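In this view, the complex is presented without one of its protein chains, the others remaining in place.
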Amino acid sequence: SAEPLLWEMGARGRLAFSLPERDVPEHPLDPALAGEGPDFPDLSEPEIVRHYTRLSQWNMAVDTTMYPLGSCTMKYNPKTNDRQAALPGIAGAHPLLPPPLSQGLLRLMFELEQFLAAITGLPAVTLQPAAGAQGELTGMLIFHAYHGDQGRRRTKILIPDTAHGTNPASATLCGFTAVAVPSGPDGILEPEAVARRMDADTAGIMVTNPNTLGLFESHIREVADIVHAKGGLVYADGANMNAVMGQVDMGAMGVDVLHLNLHKTFSTPHGGGGPGAGPVCVSAALAPYLPVPRVVLTADGFTWSDDFPRTIGRLHAFYGNFGILVRAYSYILSLGADLTRISPLAVLNANYIRAGLRNHYHLPYDRPCMHECVFSDKHQQAHKVTALDIAKRLIDFGFHPPTIYFPLVVPGALMIEPTETETKETLDRFIAAMQAIAAEAVEDPERLRQAPLHAHRRRLDEVQAARKPCLTG
Amino acid sequence: SAEPLLWEMGARGRLAFSLPERDVPEHPLDPALAGEGPDFPDLSEPEIVRHYTRLSQWNMAVDTTMYPLGSCTMKYNPKTNDRQAALPGIAGAHPLLPPPLSQGLLRLMFELEQFLAAITGLPAVTLQPAAGAQGELTGMLIFHAYHGDQGRRRTKILIPDTAHGTNPASATLCGFTAVAVPSGPDGILEPEAVARRMDADTAGIMVTNPNTLGLFESHIREVADIVHAKGGLVYADGANMNAVMGQVDMGAMGVDVLHLNLHKTFSTPHGGGGPGAGPVCVSAALAPYLPVPRVVLTADGFTWSDDFPRTIGRLHAFYGNFGILVRAYSYILSLGADLTRISPLAVLNANYIRAGLRNHYHLPYDRPCMHECVFSDKHQQAHKVTALDIAKRLIDFGFHPPTIYFPLVVPGALMIEPTETETKETLDRFIAAMQAIAAEAVEDPERLRQAPLHAHRRRLDEVQAARKPCLTG
Amino acid sequence: MRFLPHTEADIDAMLAAVGCKDLAALFDDIPADCRPAQPLHLPPGLSEWALNRHMENLAAETATGPGYDIFLGAGSYDHYIPETVQQLLRRGELATAYTPYQPEVSQGTLQAIYEYQTLTARLLGMEAANASVYDGASALAEALLMAVRITKRRLVAISRAIHPHYRHVVATYLRPTGLDIIELPYGPDGRTDLNPLDDAREPAAVAVQSPNFFGCIEDLAAAAEAAHGDPATLLVAAFTEPLAFGLYPSPGALGADIVCGEGQSLGIARSFGGPGLGMFACRNAHLRAMPGRLVGKTVDADGRRGFVLTLATREQHIRRERATSNICTNQGLCATAAAMYMASLGGTGIRALARLNYDKAGYLQTALRNAGVALPFSAPVFNEFVMQLPPGSEAVYRRLLERRIVAGLPLAPFYPELADHYLLCVTETTDKAALDRLVAEVSS
Partner (left out) sequence: MRFLPHTEADIDAMLAAVGCKDLAALFDDIPADCRPAQPLHLPPGLSEWALNRHMENLAAETATGPGYDIFLGAGSYDHYIPETVQQLLRRGELATAYTPYQPEVSQGTLQAIYEYQTLTARLLGMEAANASVYDGASALAEALLMAVRITKRRLVAISRAIHPHYRHVVATYLRPTGLDIIELPYGPDGRTDLNPLDDAREPAAVAVQSPNFFGCIEDLAAAAEAAHGDPATLLVAAFTEPLAFGLYPSPGALGADIVCGEGQSLGIARSFGGPGLGMFACRNAHLRAMPGRLVGKTVDADGRRGFVLTLATREQHIRRERATSNICTNQGLCATAAAMYMASLGGTGIRALARLNYDKAGYLQTALRNAGVALPFSAPVFNEFVMQLPPGSEAVYRRLLERRIVAGLPLAPFYPELADHYLLCVTETTDKAALDRLVAEVSS
């Protein structure tokens, strides 16, 4: 049950690659300039295929089981999207093709921008950010540039204590100082708390709605008004957009800038950590700041334009993770009007879990949730069972664990997001497993502390890994 | 660790299929003629994907481990071959396209026939048989038709006791009575044994060379002469062709008819039991008997011809398993002249295993082997350990078991065929595992009888399955 | 060569272990008179990329897909195949396993085939189905041989409206057995004329196909009644288009004893005619006479549900010359594809998809009739039917070919009496515009 590392296999002289025919002579090469080439193992094609086939089986994945990782929206990834992204005219396209030779791809980007604008209610869109965190950075760069144009350098930014860790990190990268705003007793932002902190040195606020407790920030409009009144801007982290598509208008809500995670809401595969895509949608007022180049429609068709003097610049070598954009575009076209059915079903699934487990696990905020629900290990701590133990034990029941210990405002948090693509039967089995674990925590807590018992590996020594890092073999 | 059956999942009204847009009105249908439709479960697309992803993981396969199933030639199946078979112009081709609209596919068949003729030394080829056993049937139909044309109905056929079970079954289907020919003390056919049985009522002989003991039938030329002298024909079962490509000329050897298993020698995937393909190669004298239609080259290009009055007829609704032919053709083109390296390496691998295990397992015929070697459980029987136990224990070591209890002439046979695509390191690990098992048979035989311990299922009750068959759910 | 892992060092070490001086010595047992007169000569191997180009060039010569309107069915049907089925089927664990001889490490294949058998039995209205045989044609031949084994009779009656290639395969399989075959003609409605059965002496089986080769739905209940007039006679119901049973009653429901046919329609690419899927089902009473592999349910040593190959004593591995047939394997991956496809459709989907096929064919029938084209057969159809053009239609057919329309299959080569008759097929993949174009072309 151990898979050798690549360099523990192979033998010098094997080759898994088909070298193309040589149809030109050798060109002279100054030997002083040549290197030795990297110390790669030589393998045959069958060894490559087996290695990765076997390795892959050691992953849990959406394709194998429910993966209720909160705030990550691990929904089903339609196979048709991968087909589209692999079409030769898409996968084989060079990014610097003259626009007349890439009209279909430019049209796809143009239309996807329009779809995302319609879905969010924010009229201008860039598809360039390669991930949500780069979308956040884009937003912060826009904040920075906007305030610069207003002639005032603002140094602070408000960030609720429920925020994703990327929010403060992104703000810091743009030179802002993060000012934490505590959420109120019902888990959401209180306008007064924002008002107390918002001032003329503050660039604005970064808010996630619904927030990471799975609760809708009901005071968002009032919060936005407070921020705007002091000359600030409102950034919305759209990681949780799967809860509210068709239910909200981000513009009406007072949001100026929003990023979307295509790998969450728009079903593109998470790839073991990426690639994702983090388009950013902005109000009309902020459109001039979007990164370049932008797709524009002219009388001669679609083309690229850099002619946006107030642009923040460029974030990607080309136009972002186009292959991911293709998948999201396919997804939107596949669903069409059914897109508005996603959020109600995602929210229904989360509330169904909440209802099924609320008598078994502590619910720090016991009210209807949006697309995810956050429990804690408070009841189980009496038996010295932690959120980690519960998570690991779920593995033995065949489920991927939820997000744990986040959001930070809930000690011992278990953040469960089922998504709309899970069936009622699967949710029933998940609820039963979680109930069984709650019972085990009382009856046999040691079993939980030893979990997982049936995974490919038992618990791994993370302390040793960090103390003496071994990052290469 | 149980996967529900399809009809244990789902809910009425789900749909994993994308119904095409309806662009025509309903056409009247006599309600008296309509049925209720089948009682299929209704599932969503995510349920389908998970079900089959999970199920697939419960298979051992060539893509996951060494699969030394003797006489099955479980070599690596190149992925490029699957790509070619899926090309729209190939996968989407209707078989009854007018030949001018399918020239590339006819060319492919024509060239594949030529390749197989060159490889076997037999000049005429049909690609129609859908599997090795249908190839055997084709051969027996040719025997039958040929003897009919000679004006003499022959009723018997000689079949060595080492033959595959399909040989007598195929002969019987054509009305022949199988006459067993015992192999000699060195595991191969003795000409005298054939001569004693060959007579004017005997249609010929079916011989596998190398035979299922992995031994080359060195007297084949003499045997063929004996059969031919009495007016008989020689059929060769080409299941073991992987041992001798480029090393023999089947025509020179005296073979009149030979089938090949493309899913063995020519690397096409075995598919959990098929589809395979069993082309048949014949001598010039028997070419008129080949099935129709045949691809012929005319001044106008390739076309189909039925104009072969002595043909045995047709064995397939169209032209055989074309998608498999595509893969074999790709394989031959990929290897080209390297095709002749296959057999030496396959034979080397088998002999390497033979050398590594001959001191640990009984070798009923202790001489150099061809592409497979046959051991027996004779040494282990003293400890009440059987070939079955050894096979099951190999599973715990991560290997697929070899063929067991075949050939029938070796009681407790273990028939091991590594193929040329296994590395020396893998063979070393296999040998070590088999050696460890031999040691366990002495030290802890009960562990072997309980094996496998680490598979998805423990031993299954085959008696119950057969006594009260439950074939549908 | 990337498929061959042996380095020179590997070979040297292994030869030493084996005790051979070189690779050639491994073949010392092969006598000189068995050797090739000259070395096997093959062209240099193609790189992966050169192969891709070569195959793309071959494939590009085929008329498929956008740009061509191909109204061909006749045993091979153009249906949409979900991307999921195609991707799942490529998983190495399914594609590169073999016959599940070792059930402990083959439960994936075994359960998939058990599910295939179940869905097949439900689709065909039968009690049991096997794990598949080669194709529809050989399935019919095997079904007739099975009926002969069961009844111990020597005569079979076969409808002339069965696919001509299937009848050809039956004749090929049966020739050495000396069994007698009588053919039942078709009537003016395009259905089998059962009357000659009255004179048939103790047939083992009566075989009809529905939808038949002309696309006509046979009156299977009447066929069952006619066949079962002799209680020992078995009704063998064949098919080439199983999607029809999403709309029409199953052959089992109408009284068939053995049902067999081609499953290519169920999620399998046409691939120039193969690989397809021989579907085969019967009633439990005849189970042990059925050819082909079977998967059965059982339990493991811990009592957990599992699946195994079963009733193998019918098969050639064990029974050798007394086997029910010589078939050794099944069309495993194609059966798995069909199960995936049937499960993807579900009961709800197959009804809707079948109805759409019916409606599209109906639209074309109506449009052709309105345009004055003769449709000679009056029986109801599913997604295929025969049109009759005026004499000299070959020129029209050729003109359409030049316009990239394959206007069905000319029937004259199969039925000399049907000159100027063409078998047209219309599935869910044919859009209305293509239908209208065809009508305009043939009636202009």
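Letters A, B and C mark the chains in the order given here, with residues in each chain numbered from 1 onward.
Following the convention adopted for this analysis, a residue touches a chain if its C-beta (ideal position, glycine included) is under 8 Å from a C-beta of that chain, and two chains touch if they have at least 3 such contacts.
None of these values were measured; they are calculated from a predicted model.
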Which of the chains on display does the removed chain touch in the whole complex?
-> A, B, C
Omitted-chain contact residue, chosen from B:Ala11, B:Ala118, B:Leu408 or B:Ala433 | B:Ala11
Against the chain that's been left off, what residues of chain B make contact? List them.
-> 11-21, 44-47, 49, 53, 79-80, 82-83
Just the residue numbers, please: which parts of chain C touch the chain that's not shown?
-> 48-49, 53, 56, 66, 80, 82-83, 87, 90-91, 429
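In this section, only the chains that are shown with their structure count from here on.
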Using the touch rule from the top, point out the two chains with the most contacting C-beta pairs.
-> B-C
How many Å are there between the centre of chain B and the centre of chain C, using C-alpha atoms for each centre?
-> 20
Could you grab the centroid distance between chain A and chain B? Build each centroid from C-alpha atoms only and quote it in angstrom.
-> 48
Give the residues of chain A that touch two or more other chains, as numbers and ranges in rising order.
-> 11, 44-47, 49, 53, 79
Could you tell me which residues belong to chain C and also touch two or more other chains?
-> 3-5, 10, 48, 82, 84, 92-93
